[in-house]
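Here the complex is missing one protein chain, while the rest keep their positions.
Letters A, B and C name the chains as they come in the text, with residue numbers starting at 1 for each one.
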Amino acid sequence: MKVLCFGVAKEIVGSSELILDNDKGLTVGELKSYLNTAYPQFLEYKSYVVAINQAYADDKLSISPSDEIAIIPPVSGG
Amino acid sequence: MKVLCFGVAKEIVGSSELILDNDKGLTVGELKSYLNTAYPQFLEYKSYVVAINQAYADDKLSISPSDEIAIIPPVSGG
Amino acid sequence: MDSIIDIQVLSTPLSIDACYNFVLDEKCGGIDLFVGTVRRWNKGKEVTHLHFEAYVEMAVKEMKKIALAAIEKYGIEKISIHHRIGQVELEGIAVIIAVSSKHRKSAFEACSYAIDTLKNEVPIWKKEFLIDGSYWVNSRP
Partner (left out) sequence: MDSIIDIQVLSTPLSIDACYNFVLDEKCGGIDLFVGTVRRWNKGKEVTHLHFEAYVEMAVKEMKKIALAAIEKYGIEKISIHHRIGQVELEGIAVIIAVSSKHRKSAFEACSYAIDTLKNEVPIWKKEFLIDGSYWVNSRP
């Protein structure tokens, strides 16, 4: 399972892509718990959201291994 | 005394300038009364205003012969 | 004062770039531009072109008043108001208002205020030429 990282998330993770094992499937909420544990720096920043297949996703959504997954830190375009 | 005419006023008067006698001075209100009598077509149009020295003037203002006088039909710029 | 307001009544085509470049300011993060163009259809009648006439000296004075009032009311940095006179074809530009501001909300408000006030107070007249005639806009009851 590949997780795209943008902005400050890319700096925290140290890469623009994070590869995770996800054979049994997990929810967005479970992914966030994993990320906050593996990269505690996320807790120092404003909350981020997760996009699944290029759409904002809530914590209950189940992720399947073929989904396009991205960490979306607070946006600041414009 | 010279009166500048713009827009529909120029067409009603038939000229971009109207020359009037004004040896004794008159008010803006008196000028309008004169214009409405001399050119009754003004009464068919939306009310106009008069500018004295490039500023909107009310009816009580006295006009002196050296003033710059203009008939301002309803504006429609932009 | 002259470095923050730019007022022009022109008989040649208006330039968005000219207005934009005037208001561009390193203190500002937002520029709002309103561009008034000549449309083909007005109240169901087909327009072929417009002709604008101005009492130029007074129009410039009134436009300066609007520019200063916009700065005073909305705290914007710079404002440019250009109005065309003479014949303007379909899709041609009749007026441009550009405003720069630190905050985008005040840029929108100032630009909207300026075009509304211009249309009410500046001595400029528009003659609309239709397929079947012409008339001075606003003159009829």
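The rule is short, and it goes like this: contacts are C-beta pairs under 8 Å (C-beta built on N, C-alpha and C of every residue); 3 or more make two chains touch, one makes a residue touch a chain.
None of the values given here were measured: they were computed from a predicted structure.
Colleague: Which displayed chains make contact with the chain that has been left out?
Modeller: The chain that is not shown is in contact with A, C.
Colleague: So one chain is hidden, and I want to know which residue out of C:Ser11, C:Thr37, C:Gln87 or C:Asn120 touches that hidden chain in the complete assembly.
Modeller: That would be C:Thr37, which touches the missing chain.
Colleague: Identify the residues of chain A touching the omitted chain, counting contacts across the whole complex.
Modeller: Interface residues of chain A facing the absent chain: 4, 6-8, 10-11, 44-46, 51, 54-55, 70, 72-78.
Colleague: Take the complete complex as the reference. Which residues in chain C touch the chain that isn't displayed?
Modeller: Here the touching residues of chain C are 16-17, 20, 24, 26-42, 90-91, 102, 104-105, 107-108, 111-112, 115.
Please note the rule applied: only the chains that are shown with their structure count from here on.
Colleague: Which of the chain pairs holds the record for C-beta pairs in contact?
Modeller: Top-ranked chain pair by contacting C-beta pairs: B-C.
Colleague: What whole-Å value do you get for the distance between chain A and chain B if each is reduced to the mean of its CA atoms?
Modeller: Each chain reduced to its C-alpha mean, chain A and chain B end up 72 Å apart.
Colleague: Using the average of all C-alpha atoms in each chain as its centre, how far is it in Å between chain B and chain C?
Modeller: Computed from C-alpha means, the inter-chain centre distance equals 26 Å.
Colleague: Quick one: chain A and chain C, Cα centre-to-centre, how many Å?
Modeller: 48
Colleague: On chain C, where are the residues touching two or more other chains?
Modeller: Where chain C is concerned, no single residue meets two or more other chains.
Colleague: Would you give the residues of chain A that are in contact with at least 2 other chains, written as numbers and ranges?
Modeller: none
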